Structure formats: structure tokens, C-alpha cells
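Every protein chain of the complex appears in place save one, which is left out.
Our next item is chain A:
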Amino acid sequence: MLGLSVERLRADMNRLLALLFHQGVLDEQFLQLQQLQDESSPNFVSEVVNIYFHESEKLLRNLRALLVDKEFSDYKKMGTHLNQFMGSSSSIGAQRIRNVCVAFRAASDQNNRPGCIRALELLEYEYCYLKNKLHELFQIEQQRILAATVRYPMQQQHHQQQQQQQQPNNP
């Protein structure tokens, strides 16, 4: 039973990842992050992603605060925030967010406030979507780790029998 859970959870994770790649939400760089995670740094991906969330939310708040002001004119400052957001998004493989930042920056370069507001809204949407999906991914991963390590003493023999039966090709 436990063996089945692990396989199913792994499949769920892969399915979710595949979806995110297909949608262009994530790109190759996210895979690079995963490849850098190993026994010596087992939480690398979630650590980096959590830093990203923390920084992104601050940046989004700053951008919104700038744009809410009808008299707003400090496009240079906005450009600085955007560059930072673009850089960090690119570093974790958040491709769609990065692309929205590019469009946002174009609007900003033209001092186009309505365009910036639209871009900000899209950015907030994309960010929410990514955050939800990555949380989901990490949750599945946590469950998978738990399922793989939990052993109930009474069921150990039973579990071993099951493992022998279902020796599928574990990737």
C-alpha cells in the first residue's frame, strides 16, 4: 500500500511539472534548480523558491504603491524594481512572470501608466498562479517523502511482500 502511494505521488508530481512546462509557466532553469538539489542540500529548491516568494511579494507591493499614486512619475524606480523581478524570476525559471515583466518594462519605458497598471495586474495574477502551483508541488513532494520513509512495524512484513510483488521499474 505504501509503495503504491509513493508511485502515485511521484506520478502526480511529474504530471504537475509537465503541465507547468507545457503552459510555459516554468522553463528549463527550474530543472537546473532541481538538479542542484541532493543529499548535501536536500531543500535547496524550496529554500530558493521561498526567498523568491518573499522578495516578489515585496516587489509587487512596491510596484502597486508606485502606481496607485495618480501623480506617479518615478518610472526609473519602477524600472529598477522590474529589473530585479525579472532577474530573480529568470533565475528560478519562472518564465511567464519574466515575460510579463518584459512587457511591463516596455510600458514603463514609454511612461505609459495605464499600460503599467494592466501589466501589474497580469503580473499579480501570474505570480498567484505560480505560487499556488509550486506550493502544490512541494506538498506532493513532502507527502512522497513521508510515504517513502514511514514504516509501520506490524505491517513491515506485509509491506515487504508487496514490494516484491510490484517491483516496477523505479526511475
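As a convention for this text, a residue touches a chain if its C-beta (ideal position, glycine included) is under 8 Å from a C-beta of that chain, and two chains touch if they have at least 3 such contacts; residues count from 1.
Keep in mind that, in the parts below, contacts and distances are computed from a predicted model.
Asker: Match the chain absent from this complex view to the correct UniProt protein name in "Response regulatory domain-containing protein", "DNA primase", "EF-hand domain-containing protein" or "Mitochondrial division protein 1".
Answerer: "Response regulatory domain-containing protein"
Asker: Out of A:67, A:86, A:107 or A:147, point to the residue that touches the absent chain in the complete complex.
Answerer: Candidates A:67, A:86, A:107 or A:147; residue touching the omitted chain: A:86.
Asker: Take the complete complex as the reference. Which residues in chain A touch the chain that isn't displayed?
Answerer: 10, 13-14, 17-18, 21-22, 24, 26-29, 31-38, 40-41, 44, 47-48, 51-52, 55, 83-84, 86-88, 90-93, 95, 171
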